[in-house]
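The complex is shown incomplete by one protein chain, all other protein chains being positioned as in the whole.
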């Protein structure tokens, strides 16, 4: 097929640039336009890049977000949440299929919040969304970067054990705050025990994603989720220490098998951006480490890594540590995989 | 009174140097000798210092640990645990009062493991210890640096609430691994999700410290403790994210009051190294931060700081973040305060 | 005497806060007002502080720079250079003695650019300045932070050797870029070999400061100065590797003596902020180091440290490494010492 005409809203931030890289040679989507705020008017390669700008799109002119007026099959949104909400609705009204990394619509009851390996069936919400909003387009969202890693690890466990409570403490990379993001003066010889809004997002998004589709809406999972989020002096890769309580006794060895063997619909459909193995289990007790493991999977950064799976203080208590590349699997790559899934499932036609 | 004659075993490591600094102008203890392994024969100021060597002890010759033969009122031990056990026993046999930062004897049933504000009454174990071992001296220990911060925060809460379970995830500073400790190649742009032995120490030491003295021995507290420990690129100051489950509903505001108002026996006795306020509660939601808050209290680093006290996912669930200066309150300062307490309570005579 | 009424323009930045700290308990100057841009209206303690706000000024309301209208004996300016020029002229017109850390007026022929130990006699330019501009006030400036350290080390050498050329390569701390300054994403696992405008400033400011007063104006020193400036992941403290060519053979030992024995007018006058020893010579070959040595002197950070004084590839070639605390001796402390000097020399009456 000829590639779908694609636009990128918010293409100049940290996540937008990752999307551009992943889209540069994509077999299904052709990036035709990049929209942004302050840098409109520059060539795409002239904005501040955090890696080499991909040659395929280096010469695109950055367009003004206000001038966006639809006309694309697919729209990716990496906009800041202050402006994302309205712009994405506008795009969906104009008939575009919008895949968003912004938080604005994630918790709307008629908007799917999806990690493709975890809850692909939630895309069914689009039916209600189109009916309710009268759109020919659609909005589908991916979760907060930290949530992505968490629900990927929980899903295979939840398939065999009833999870009662999850506590997660995170060590999050600087790139999660965007650019310029966290000043050096705040992060040299330091860590910051607070990330605005993050803990609430993890709790409510995880419950929605792990919830069940029930009569055209999602019934949230009945799992207690508590989070404590910290920023650390690391470039990329969020580390998450997870304490899991189950209803019944849980075996760490069995859980490691479940994680290793976990495959989802993207793997089954052999989607272009789907890693063969979504979860890589590491056996060295000092892994995963952000710098060593954030590039796991193929495309690099699309697999999460899990280590230190161990029993807690009771038979129904399990601890593990996971790592998710926050701007790839946790953001750009997740949105792209979601678009591929929606395309393959027929939602774009 | 004239100052008590004091020796320092393992005086050249990170904790040993902190002890020397704190002892340099101490009103009760006079540091007369420093014993160490490889650097014996050098002047104390000639070993690798991590700050300025205190003038009072700069010219002491570092003595060989093998040549230690007692003859001091007080002995502080900051030895590596491989050699600490036997050396400390030897000192106690020789009639010295040994205050140890090493892990070797912490869990011995007849050895007090004490944070002076938390469980001063456990020093009573010395009676049994002397009887059992036939010593005129004694061994008393302080806990692992991470445990010190944890039990200090838990104690005032436990005074009003029954704590059922504690999960703690830590972000620990490089100095906790000693010197040379963690190579730069392992910690630049990275975090390490594992610290050998640390998680087990936290669990078992916290239960002993919070336990009750019962007929000459300690009955461990019936609290589930789970820990996940991480090393981060920070010089000093361990950050701990604590998830607490109580039996009954818990009020964050009430807990903040309890923490703020907490005072222990060292404060009552006005011990020289006791901070006026053992726990400083910070109200900015992005605090405590290691670099900004590790020097809290007077002497600097002797108070822990606590922030982000908040309700979890149920009424009986509480979250907070604490910071403990690992080499001061968590080690050298804690040992020194313990010695002061023991002296004041009459155990040294 | 009663303390001089003092205002601080640009008091909320990194250097402004250092000035406030140094002024908090100053015997001669009383800080009465703080002016700033965006944060006007807040209490001073409510702006983002990089250390604890001094209690003496914590409750001052931050005033709008546009509302500044003179009425102070002394004005310190830590304004960004875009707005400093006009505001400082305005203050001098209004009769204030302005001591500025901004670059706007440094190279004006009638404005003294002074490091108090190095060229106090340049204050004489004020006579011409007042005549030319018709002011009752005055403007005097201190140099760029890197230049301060450089000319302090060169001055005693220049007193005995004719210096032909100076090449300096710097490793500059993040705080030199202000706050928010350098993003973490640019400085983790990285260094940046460029600081806008810095190299030119070093060359021309050093030549002015080391120049001679000649008939009411400064004749620049005939020294070739070349600089290469780099940003490194350090909080405070600029390290400078200096290659010096002299006309005649130079002895490292002699130079070390010259540096150690160097005293200036501030020491002679016993100014409150003058360190006893402006230059501390370190003998360990791996010093000075930013974290260990930036606090040298009293007040802390007011002395520079010099180490590794050694011969180069010819008898008339000398190398050394120096460290200057960029926000204290290199900025806030230098401006304050300059004001003390001007006061003591009678320029304020």
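Chains: A, B and C, in written order; residue numbering restarts at 1 for each.
We adopt the following convention: a residue touches a chain if its C-beta (ideal position, glycine included) is under 8 Å from a C-beta of that chain, and two chains touch if they have at least 3 such contacts.
Please read all numbers here as calculations on a predicted model, not as lab measurements.
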item	value
Listed residues C:16, C:85, C:211 or C:233, member touching the removed chain	C:233
Absent-chain contact - pick from C:225, C:274 or C:304	C:225
Full-complex contact with the absent chain, from B:234, B:304, B:319 or B:343	B:234
Residue ranges of subunit B at the interface with the undisplayed chain	14, 50, 174-175, 179-189, 233-235
Residues from subunit A at the interface with the omitted partner, ascending	51, 188-189, 292
Hidden partner chain, residues of subunit C it touches	165, 167, 169, 171, 188-194, 203, 224-226, 228, 230, 232-235, 239, 241, 243, 285-292, 307-308, 312-314, 317, 319, 321
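Please note the rule applied: only the chains that are shown with their structure count from here on.
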item	value
Same-site or different-site touching of subunit A by its copy subunit B, using the half cut	same
Angle (degrees, nearest 5) of the CA superposition of subunit A onto subunit C	180
Interchain centroid distance [CA atoms averaged], subunit B/subunit C, Å	42
Geometric centre distance via CA averages, subunit B-subunit A, whole Å	41
Multi-partner residues of subunit B (each touching 2 or more other chains)	188-189, 292
